[in-house]
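Left out: one protein chain. Kept in place: all the others.
To keep things simple, chains are lettered A, B and C as they appear, and every chain counts its residues starting from 1.
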Amino acid sequence: MGLSDYLSKLAPELILLVGGCAVLLIGVTRSARPTSIASFASLIVVFLALIATFSAGAPDATASLPGLLFTSLVYYTRLSALGVGLLILLVNWYQAVGEERGEYMAMVLFSLLGILLTASANDLLVLFFAIELVSVPTYVLIGLSRPEHRAPEAAVKYFFLGAMAAALLAYGLSFLYGVAGTTTMHQVVDGVIRSNFVFGSSMGIYAVIGLLFVFAGLAFKVAAVPFHVYAPDVYEGAASPVTGLLGFVPKLAGFVALVKVFGMLSWELPLAIQWLVWIVAAATMTVGNVLALLQQNAKRILAYSSIAHTGYMLIALLVGPVAGGGPMHDGVAALLFYVTVYGAMNLGAFALLAAFSVRGKPAETLSDLAGLGKQAPLAALAFAICVFSLMGFPPTAGFLGKVYIFSSAFSLDSAHSFHGPLVVLAVIGVVNSAIGAAYYLRLVAAVYISRDEQEVVPTGGTPVRLGLALCSIAMLFFFVWPSGLVDRAQANADVVLHGQRVATVVTTASSAGPRPSDGTGAVVFLADSDVRSASDSRDE
Amino acid sequence: MTSALPQHAYALYAIFALGALGLYCLLPRTERARTIPGIVIGSSALIGLLLFLGIRIASPTSASVYFCIFSALAILGGVRVITHPKPVYSAVYFVLVVVAVAAMLILLQAEFLAAALIIIYAGAILVTYVFVIMLAQQSGRPTYDRRAREPFAAVLAGFILMAAVAGQVSTLPGSQDATSRSARMASDESLPAAADESADPLKGSNTAGMGVLLMTKYVIALEIAGLLLLISMVGAIALSKKRAASERIEEEARPIGQIGKEVKPF
Amino acid sequence: MTGVGEYVVVGAILFALGLVGFLSRRNLIVMFLSTELMFQGVVVNVVAFSRLHEHVDGQAFALFLLAIAAVEAGLALGLLVLLYRIRGTLDADAWSTMSG
Partner (left out) sequence: MSIETLKLCAILIALAPLGGAILVGALGRPALRGRSHWLSILGVAVAFVCSLIVFGVVRGAHGEQTSAMISVYDWIASGSGSWFKVEFLIDPLAAIMLVTVTGISLLVVIYSRDYMRDHGEPVRGYERFFAYLALFVFSMCMLVQGGNFLLLYLGWEAVGLCSYLLIGFYYQRPAAAAAAKKAFIVNRVGDFGFGLGILLIYITFRTLDYGRVFQMVEAGVTASGDPLETGRLTAISLLLLCGACGKSAQLPLHVWLPDAMEGPSPVSALIHAATMVTAGVYMVARCGVMFTGSPTAMAVVAVLGAVTALFAATIAVTQTDMKRILAYSTISQLGYMFLGLGVYAAGSAIFHLFTHAFFKALLFLAAGSVMHAMGGIIDIRRFSGLRKILPWTFFTFVLGAIALAGVPLTSGFFSKDEIIHHAFTHHWALGLIGLLTAVLTAFYTFRMVFVAFFGTERVPEGVHPHESGRWMLVPLFLLGIGAVFAGYFGFPGHNFQHFLEPVFHDTFVARSPVPHGAEPAGFWAQYGLMFVSGALALLAILVAYALYVRQPWIPDTIRSSAGRLYTTLLHKYYADEAYDASVVKPLRTGGKVCVGLDDYVVDGLIFVVTAIPRGLAYVLRVLQQGAIQSYAMAMAIGFAVIMWVVLLSTGGCG
């Protein structure tokens, strides 16, 4: 493969990479007064990457580079990450003051790059690295986010626990590699099947162990029980714009990775692991919603709500790519749609906190929000739209997201062994949504009908308000036109199982005899052939 | 399915329980020390472990002896890393772990990696550690280094997890049975053999094989690694030069857990 | 000659020791050293599997794990300097003002 291959297939990633480095350099040439050149440059970079994504279109599902495979999941993830990424940049526009803005903005870009690579990873190592690439910049972002001491505290909590989660993830991946005998993801399933995965004699049990460790590591990223404990403190400690980012970036990466890992095993999970995900989903929703009831700090409320939303998303993850009929029969599409929508609505809620300050401090507690409804009616309205979307109320995209997730759970064929449990889980989800409404309404009430009003000072600046407005408009827009997202998310239903499908292709290709070596033949898996040629060269 | 290890994991669980007890005794504490019983219990557990791992070896080969020695060293070093009350010593013991692991890697014919491990860890990372430890050195021995936090629960959690992982070890094939893997492949007719068996990359130069692999199959991963290191560097600089108001509190004036709020035991 | 199982056991022990250290030691530096210990366990694991499968992929995996360890170490030490400058201590419990 030549340079042009990289340029054409990796265009958005390369734009982010080069752009991120350029923004770093802009940060180095610091001037005395804080300018927003770095923010503006990052906005352009993400915008260019988005254009590159659109112009490339949905990639050929079989195209690959070493360690990467471009399924339509990649396309969706690019659109989602970059689209919400634009909003994130707007909300973070003035976050870092002065000197550190270049570093700050570059970290955001690198984090987005990590998501993109997570989606296209076709190698356990690349997957691990991509997840780390998502996480490491967020540690820095939290630490840099504000002068208050809660920021380093949040950073140290997130970083240390994140390091532990990374170790769990690495350990799990090492077992998966050990069982499968390969790090190439689409071959893993072959290796695992060969080692009699499900109730294995041989090494099968280590595949389960590996899967559990990997699940643990990724559950930390998406904040699922029992790996959710850090979330409230970290969300509270980081500055609001960064918290908005934290609700989306690790979550999207984590869920995309989970989809890839489960897809790598063709969703043929042992029953025990299905039950594990079931229990984790139920516990996650419940813990998140229930603990949010006690909070007075809006950021902590939203943090717990973020945990609860992870629970809803886990339902869809459990349903898997292809279930039965109904309005939404595809759990993965429901999941992908929901993550994106969640990212925007959550960001919108935090954008409001970022846009106003009370008594010289950024708005944070419920009492800080009092009087916003009168003093800034438009911002309050946008906030209310986002919160109603979080609540799952029509006419917002959050409502459709919940409809998709729950209907995907109901859509499984009634003869299926997991039909009953999934229905019960969906019912638990609906009950939890009702509990959730209680604290979301407190947020809205704080804005509109609180008594002792505070003097609310708009400090966020125009970009933040723009971000807030766009978030709320997106909620309404995707209620009216969900197909814009859902159609692309649904395209994944078959390719998510690329592990299986591609493995079949490989098998047939290898059984058909040696590949044409002149390079004119249909070389489907470059990575694979490279390894082969590499080993050939070693033999000589 | 041949296995190098006994089928029953109960012996292993017993050894782990013993080791956990020993470790619990050895973790630093301010009240009366239990160092001597800790050492006794711990070392008996270690010997038991070595016997368990080496039990099948009727005639000890040099490789298995080396394995026993280095794994014992690694475990001992690991125990000291987490039990030594002085961080500097912990770091030094960590070097011991790294060296022992490197030696085990050589036993596994991963020479290049062994060298890389020592160079990267002992040579680079550890030096940085020691540097920071020196930078943040406090007078005397701070209380928090002398008292472990909830040692019992920690040991329990760690060893339960370890027992779960290691308890399944009998299902793993022994690599001394050179044909085992091929036999496994051959026995299952329905699945084609994965990779060509002819090219054993472990033959010949291990370093060259690694080099080729890094530049072909893992080239993207390599690029990401480079980017990650860059991010780490930039992030570390940005964080450490960040201006932050000091809230220093003299160590002696402050009982444990008194900044912020009282932290109840978990 | 020894089988892969023995290495997996040793790897698991190193991993668990790291976890115990992470959970029980109050010093942030020692905590972080413990995560490095966990990574040592993973390295042993991976290389043993690499030997089992008779290819070098696992060794490359291990090498990349070292890179990750270095990345995290660099960031950790930068962060620790900041933390020490603020509170003058490496006590992990000094950073527990937020809760609930």
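Here are a few things to note about the model shown:
Assume a residue touches a chain if its C-beta (ideal position, glycine included) is under 8 Å from a C-beta of that chain, and two chains touch if they have at least 3 such contacts.
Everything numeric here is computed off the predicted structure, so don't read it as measured data.
The shown chains contacted by the absent chain are A, B, C, with contact judged over the whole complex.
For the chain left out of this panel, the touching residue among A:F70, A:W93, A:F110 or A:Y230 is A:Y230.
Looking at A:L43, A:L89, A:L245 or A:L291, the residue that reaches the missing chain in the full complex is A:L291. Only one residue from A:L168, A:L218, A:A281 or A:L302 touches the chain missing from this view: A:L168.
Along chain A, the points of touch with the absent chain fall at residues 156-157, 160-161, 164-165, 168, 199, 205, 208-209, 212, 216, 220, 225-227, 229-230, 232-233, 270-273, 275-276, 286-287, 289-291, 293-294, 325-330, 400, 403, 435, 438, 480-483, 486-487, 490, 493.
The chain not displayed touches chain C at residues 19, 22-24, 26, 31, 92-93, 95-100.
Seen from chain B, the chain kept out of the figure touches residues 8-10, 13, 149-150, 153-154, 156-158, 160-161, 164-165, 167-168, 170, 257, 260-261, 263-264, 266.
In the analysis below, only the chains that are shown with their structure count from here on.
Averaging Cα coordinates per chain places chain A and chain B 31 Å apart.
Of all residues in chain B, those that touch two or more other chains are 165, 172-173, 195, 201, 209, 213, 217-218, 221, 225, 228, 231-232, 235, 238-239, 242, 244-245, 247. Counting only residues that touch two or more partner chains, chain C has 4, 8, 15, 18-19, 48, 52-53, 55, 57, 60, 64, 68, 71-72, 75, 79, 82, 86, 92, 95-97, 99.
Residues 1, 164-165, 168, 171-173, 184-185, 188, 191-192, 194-196, 198-199, 201, 204, 208-209, 212-213, 216-221, 224-225, 227-228, 231-232, 234-235, 238-239, 242-245, 247 of chain B touch chain A in their complex. Those residues of chain A that touch chain B in the complex are listed here as 17, 24, 65-68, 100, 103-104, 106-107, 110, 113, 117, 123, 125-126, 129-130, 132-133, 136-137, 139-140, 143-144, 147, 149, 152, 155, 181-182, 187, 190-191, 193-194, 200-206, 209, 507, 510-511, 527, 530-539. Chain contact summary for the complex, chain B toward chain C: residues 3-5, 12, 19, 23, 27, 49, 53, 57, 61, 63-64, 67, 71, 74-75, 78-79, 81-82, 87, 90-91, 94, 97-98, 101, 104-105, 107-110, 112-113, 116-117, 120-121, 124-125, 128-129, 131-133, 135-136, 138, 142, 144-145, 147-151, 153-155, 157-159, 161-162, 165-166, 169-170, 172-177, 181, 195, 200-202, 206, 209-210, 213-214, 217-218, 221, 225, 228-229, 231-233, 235-240, 242, 244-251, 256-257, 259-261, 263.
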